[in-house]
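Omission of a single protein chain aside, the complex is shown with its protein chains in their original locations.
Naming follows writing order (A, B and C), and every chain is counted from residue 1.
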């Protein structure tokens, strides 16, 4: 039985959106080459140990902090809240949950003011802040616009063993579910949850966790994503293109997954849909639908299911990883024991229902 | 030792371009649904047994003939020559080669005049014609322009066991090589050959043959190809998306391979480059370069290497398939016995050179 | 002196977004040909006098109602509110403002439930509703996806003589200003105001009003908009392309203005930016900046400044049009009496500051 996180009696903080991620990298120069040289993120400021990066259309100080450290990991998933008072609300909320919290009036990073960081019930380091330095929004700086330009931070993705537990916790925190993946036995494999009016600010992927599955940046159009692939080919680092490009079934976005020098996974993502109405319809996908993860039925590589980044506690130590005990999406859909279908056909067997094995070994 | 095809003493016919393919399909209604309903090719005319299709910007009668028949196969690879006299030249050329030829003043298909068909030295049914009915060129009929519009026939691709033999034969016929794939032992795995000013009018892929590997249509932009994938997903036939979309290393084109109801392979292709200068540089790829077939290092599915369509002799019987004896590209690059690299690195081993296994089974 | 609309003591209704517009057309068959045949909007339902249309990604019943009538005009600008109770709030709010209101539990159109319509202080027919019939969201119906597909209703645009008065009224109603156009004398020429997280749900354009300037639908990418132009060229109705395509300075969106058979103006619009943060920076443009309306400095045609659609009162009679007394944007920026610059240059005169006259007569 799942032990659900209790719902606090105090109001949840009013979250606006996912705002930035702080990641620890083991070779800052190499990471700079990747995020600035290859991906073209814009440097707000930097020093010997830290680089503050933002996407083209951002006006807050940063969307990504790279910090030099001994172990590749994620130090914070940071959300912006609606007002300074909501930082107090966040602190009170997590205290009632019995979580460890740390408040810093001067912020945990440059460019961010009064913030609280918490070790949340799922083991993730969440941050909540309102105050931030406004910087030049580069929206119309087309003189700086690269062919694969990243224009917005779109979302986080977290790996957690018990998706229904995580989902209930996030719903209490004010997130709404846009889509999920289930099976007919009632197992939930993943859920997409939003505050802003897109498909998600964060998603929960069932697996051993707490770990960070990926952080996603948006481009304007699909060709921008193709250019990133083309450039990685030109730089002869195509082995760091992990999966895609493709069209997601879930979210309908055009996507690409790539790996930074430490193996942190970055998604490049464009053109999901508006979710701002209160009765926005939730879409549930059958885990056996072979178009759920890729609308074209292209195979998901095993590493995408199994690999993810460690997350840190508030002392900077990696959180222990707890194994998922529910069925694994990879196991139930791929290979000898799993099955998937292209269409729910009247007929029997593979021919009627289709399925693309799709891959060599 | 390879037995090369002798070079005739009479001049080769002056070929303009690949013009159309005639394929035999086993269920004409199903094929119509695929080529017209899904792909949006334009029907020039049709009767009970035959459908004549053209791409948007074509002004000759057709680029593809679908003919109902008992066995899925290819009846003709048809090239347009520069003048009526060149049909005579073609007939004389193949006669001197000792090939079986058939001349029909009224053409082999509707909309085409005086033509000669031959069983060429590699076993393929080639046709040469000049006369054709001009039809409405739909270039500016944007009222008919679908989101995945096919605008031109781009090329053929033929499977043949002995690529150097085929290449020498086609060079005699006036084709020039734009790109090829080789290894350090001198084995040629594939060659791309053109008459018009693109990367190819036809390519030779090493394998058991004679067989037709694919026929390719061009779109204007990359998003048109993505739409074809998206539409096949919506129609729940993503299991007929065989490979891609991706960026080719060879040719630099953006590509997609899909399968028609009989398993005939269609490529959708866009944005290769100009090859019209007499000294256009030939590009040679190392067979172990993992970006040669897909610039992003995404895996080539085994079926793409092994499956192809039968071709017919002039009596309409399938040509026997002869096994390739040279090394197979799939064997030397994939799996336990093969190897591929992302970059030619100084260091040793997989980490330095990279390689994306990329796939589940 | 401007007479500002008083702020009611009761809370403003909590508006989610612009949801649909009801327009009166004088020849329903012609309008159907335009909106369905040319633009590809999807028919939810229709009868002899009325057609209910929606964009691809919409799940509420409609985004546009075409109603046959004697005079081309706009019958309603309809907003969705956050809950059924907010319809009560809207009614109370406008009653306190002394506006005429009409409440219909069964809705004013098919597919919409309990609604209130008002004659607002600026003379516009506003509607507020929550209840609506959910219909199939066609987001992944790529089999229906046309090359110029309209995927969302984006915004309204209203012509009103006194922009500061209108702006203050809409701010009281909960809208926030994303951008505006002013001059150094303090005259406001236009303002963009949003509830959802885009640049606007509605905008105020200074001019004789109340009139409807345009209603805007979004596409996914820029090429979709170009296709709409291309198609109108193919149909030989390019004289109904009024302005564009181009890049807006204000909003940064790629745009196109076209005219329906009655002269109602439709904008096609894509890729503005996220405005959801509470401190989203407001952008103010100088009315003399020649890139404010078109980032490329292309001229705004006079009709775009002068023409607009009548709006109806709750009895279905056209509202009288009141003249703008403030300076007109057209007059101050174009021609003999106006001036515009490409850049704020140190030097004097046209050469240093640039300006593109851009047009013939």
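Brief remarks on what is shown
Heads up, the rule we're going with is that a residue touches a chain if its C-beta (ideal position, glycine included) is under 8 Å from a C-beta of that chain, and two chains touch if they have at least 3 such contacts.
Computed from a predicted model, the values in this text were never measured in an experiment.
Among A:10, A:85, A:234 or A:331, only A:234 touches the chain that is left out of the view. Contact with the omitted chain, checked across C:82, C:176 or C:356, is made by C:356.
Looking at A:48, A:143 or A:337, the residue that reaches the missing chain in the full complex is A:143. Within the full complex, the residue among B:67, B:222 or B:265 touching the omitted chain is B:222. The chain not shown here touches subunit B at positions 16-17, 57, 59-60, 80, 82-83, 134, 137, 139-140, 151-152, 196-197, 220-222, 249, 252, 271, 273-274, 276-281, 295.
Across the interface with the omitted chain, subunit A contributes residues 140-147, 149, 221, 223, 227, 230-231, 233-235.
Interface residues of subunit C with the unshown chain, by the touch rule above, are 221-223, 226, 229-230, 232-233, 236-239, 241-242, 245, 247, 249, 254, 290-291, 295-302, 330, 334-335, 342-343, 354-361.
Rule of thumb we're sticking to: only the chains that are shown with their structure count from here on.
Most remote from subunit A, judged by the distance between CA-atom centroids, is B. Among the chains in view, A has its Cα centre nearest the centre of the complete protein Cα set. Centre-to-centre separation of subunit A and subunit C, using mean CA positions: 35 Å.
Contacts with at least two other chains are made by residues 221-222, 249, 295 of subunit A.
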